[in-house]
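Here the structure comes first, spelled out in structure tokens, and everything after it is commentary.
Excluded from the complex is one protein chain; the other protein chains are retained at their positions.
The first chain written gets the first letter, and so on, giving A and B; residue counts start at 1 in each chain.
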Amino acid sequence: MVKYFFRRLIQLAVVAFIISVLIFLLVHLLPGNPATVILGPNDTAHNQAVLFKQLGLNKPLFQQYLTWLGSVFHGNFGQSYLNHESVTHIIATGWPIDLELIIISQVVAFAVAIPLALFTSRRPNRPIDNVSTTGTFGLLALPPFVIAPVMVAVFAVSLHWFPATGYVPFTQAPATNLHDMILPSLAITAGSIAVYYRLFRSDLISTLQEDFITMARSKGMSTRWIMWRHAFRPSSFSLLAAAGVNIGALIGGLFIVEYLFAINGLGYSLVLAVQQRDYLVVQGISLVIAIVYVLLQFLIDFIFTMVDPRVTRE
Amino acid sequence: MALGAGSSSLLAGCSSSPSGSSSTTTAGGAQPGVGTGSPVRGGALTIGTIAEIDGFYPPSNHWDTNGFLYANTVFDPLMAVAADGTTQPYLCKSMTSNSTFDVWTMTLRPNIKFHDGSHLTSTVVQANFTALKASALTGPALKQLASVTAPDSMTVVYTLTGPNPTFPSGLTTQVGYVVAESMIQASANTTGTLVPVGTGPFVYDTWQQNDFFTATRNPNYWQNGFPYLDSITFKPIPDTSARESTLRSGGVDMIESALPTTITNFSGSGGTGYQLVDSRTGVIGEPTFAFIMLNTIVPPTDDLSIRQALAKGMNQKEVQTIIGGPPAQPANGIFLPSSPYYKDPDYPTFDPAGATALVNAYKAKHGTPTLNLLTIPDPVEIKVVQAVQQMWEQVGFSVTVSEVEQAEIIDDFVFGKFQAVTSYQFGAVNPDLNYVWWSTTTISPLGSIGLNFTRLDDPELETAMLEGRHTTDQAVRVAAYQKVNDRLAKDLPYLWLEQYLFSEVATPRVQNFNNLVLPNGMKGYSFDEGIFFPHQTWLAAG
Partner (left out) sequence: MPDDRELKQTGNSARLVADRFPGTAALDELVTAVETEPMGADDVLAKKPLGLLFWLAVGWVGLIVILAIIANLLPLPNPDFQNYNALNAPPSIHHLLGTDDLGRDLLSRVIYGARVSLIVGFVSVAIGLLVGGTLGLISGYKGGVLDVSLNAGAFVLLAFPAIVAVIAIVAFWGQTLWKITLILGVAVIPLLYRVVRASSLSFSNRDFVIAAKTMGASTSRIIFREILPNVIPVAVTFGLLTVAGVIVIEGSLAFLGLSVPLPTPSWGNIIEEGASNGNLQTNPYIMLWPVITMFLLLLSINLIGDRLRQRFDIRESLI
């Protein structure tokens, strides 16, 4: 067991290291640099040189990387070149937003997909099943950048039910926070509903064919009881797998919703930082995102090995 | 926003109309932004802004329209512009010069305290200027400042390298904002740019980057009786549609906008119940313009006939329609037709036939002229460049369009790595503030950094600008800047598009945000292209 965790830790470290190097190289590839962004049009050759020195940008690349890596190990991710806000602070205020978006959207997705799948898997190919199938595929065909502007136009601008932008931290005002996050979360949820519904339904149908289900039925148990007790648990594994993959994919895609709703999550901050050549912010946030992704995969993996008796570890 | 020195209190500016009027009136028939009834104390004002600022420390941060909005809550500038265009003392008590305009003496007001309790003395002002001069960012603007001394605690003496009657107007800009000594010292650490400590009507409370900024009432503010509000909060909302929606749905009390479409959206029936103030009228000095900048030393734009063809081939009226918003004045120079400085500068008009002829002549010698037009990824700019691309292709150019991020485009400007690029600039209370962009002394070869982005080398223009700076005779001044405008129309480094329109829209509750009265009782220039002073604003009950 300890060996298992230890090996996972090594793998995490290796992946994180590789990604940090790649990101570092990528941002330094970009034309333009923080000095020009800071100085703006009030640029002179002398000033650029001075600023470069002040920011430590005149040192050779690998030295800059090692300096950064060293300070990361001390818990210091550096500051933004533009406004000197500490990167740790940016990350600390940003990640709750992403977490909340993911939680709300996935909860809604499960709340819709699971009951629907439970319902239609017992009536395969009947009209309700076909409608649901097509309907959920339809949801897959409505990406966030389509849903978001329309929702804003309808619910925010016309009906004034929800705000078009804005965010209040949960700890500050829970009700307002949830209220403001509804539209952005719904923009993300559509695709997830489709994925979970399709998967859960097919897995349920598969499980329902199995011998032990037939046996339960022959014993006289009600269908609903069977579904809940015997079909749900095994089938939920594939759902778990899908959740892991889906959330992993979502993490990378949150930026578009954050951008459309002017929410300051990590995705949006990352894109802004790249555009402003704020190297340290980019490196810090990228590293955190990558680590979160890896940990998520590990977690799903671990849960699988623990809960599904049909799966064995080596 | 250019930094630099400007007009003195002796010379009149050029505005004769009331500052920033609009076409929408409030329900009571009152002027928008002018308070009716008696001031109400208390309340929290929320304003949706165009962008987040990058910090509160003048020597190292970059204040544009937005930046000054934030700055005016926690700081005070030494000087301010009056409605008649003159520069008047604001934080300072008086400002006088010697007869040769190269030594300026400033008297401070006694008993003014910063938010941290320290006193405003001449030593503090001196420390501010030392930091400003040492900074890579603000240093160039203060090149004319030879030294700053503090003979006694309430007197500051500025010694310039040469005569400049317009020096005080520079103190209405970023370099005129005074911060506490503790902030200067803290600037060495992280928090230096984050926590503002000034003399202003509001005291810093919270700042959540890209989220909101809040400042609360300063009970010891030196302008007695002000401010009325308990607190002021800024929320940056970069997308203009979202910002407008947030105002309409009640998420904020007031918004700023740099898009002309906001003006149309809040005029007429769309503006019922809102107060609209915009910069179509009442701009003092040179308004901000949107234009296309041409590089005068790379082909094909190094050829004057090509620049003329580009100007003649562009249907300015059509471009203005595409930009949207209210009908715009023709833009043919740095002054609007409504400005007292204005004299028709013979800028080329839309003449596709003439343009095609010029292009054909060029083609015969050099082949088809090709051009890459750059822009930042801004939705309106993108529309504009696509339209301009088609217009130029119709007269014979071969044009491609590229979107370049802000970070990179600044690089392209300073290094001269462009042929044609969209930009907006030149809003200045005093034309001399724009000297650095057009001077022969700020030209650098391609590949080196130079502030004269277009690399325009025109000695006549240079002479005219210097004349405008040094003279004390208003008539000579006006003539000099008209000459500058003529030269620009002749050399064509800029293809003018439209005045860049700023606007403020507020709900009826927000009272008196456009009615600045200066400490000496004069009417102030309240709506300086999107900026306002918040201490005389109040929120009506209800």
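Keep this in mind: contacts are C-beta pairs under 8 Å (C-beta built on N, C-alpha and C of every residue); 3 or more make two chains touch, one makes a residue touch a chain.
Nothing here was measured: the structure is a model prediction, and the numbers come from that model.
One of B:S60, B:N265 or B:T301 touches the chain omitted from the figure, and that residue is B:N265.
Of the candidate positions A:V168, A:M227 or A:I289, contact with the hidden chain is made by A:I289.
One chain of the complex is left out; on chain B, the residues touching it are 239-241, 244, 261, 265, 315, 318, 321-322, 324, 377, 379-380, 382-383, 385-387, 389-390, 400-403, 405, 408. In the full complex, the hidden chain is touched by chain A at residues 8, 11, 14-15, 18-19, 22-23, 26-27, 29-31, 124-125, 130, 133-134, 137-138, 140-146, 149-150, 153, 157, 198-199, 202-203, 205-206, 208-211, 237-238, 240-242, 244-245, 248, 252-253, 255-256, 259-260, 267, 270-271, 274-275, 282, 285-286, 289-290, 293-294, 297-298, 300-301, 304-305, 308, 310-314.
Keep this in mind: only the chains that are shown with their structure count from here on.
Distance between chain A and chain B, defined via averaged C-alpha coordinates, is recorded as 40 Å. Every residue of chain B that touches chain A in the complex is listed here, in rising order: 3, 53-55, 60-62, 136-141, 190-194, 208-211, 235-239, 241-243, 245-246, 248-251, 405-408, 410-411, 413-414, 425, 444, 448-449, 451, 453.
If you check the complex, the residues on chain A that touch chain B are 30-33, 36-48, 50-51, 79, 82-86, 90, 93, 152, 156-157, 160, 163-167, 260-262, 264, 268-269, 272, 275-277.
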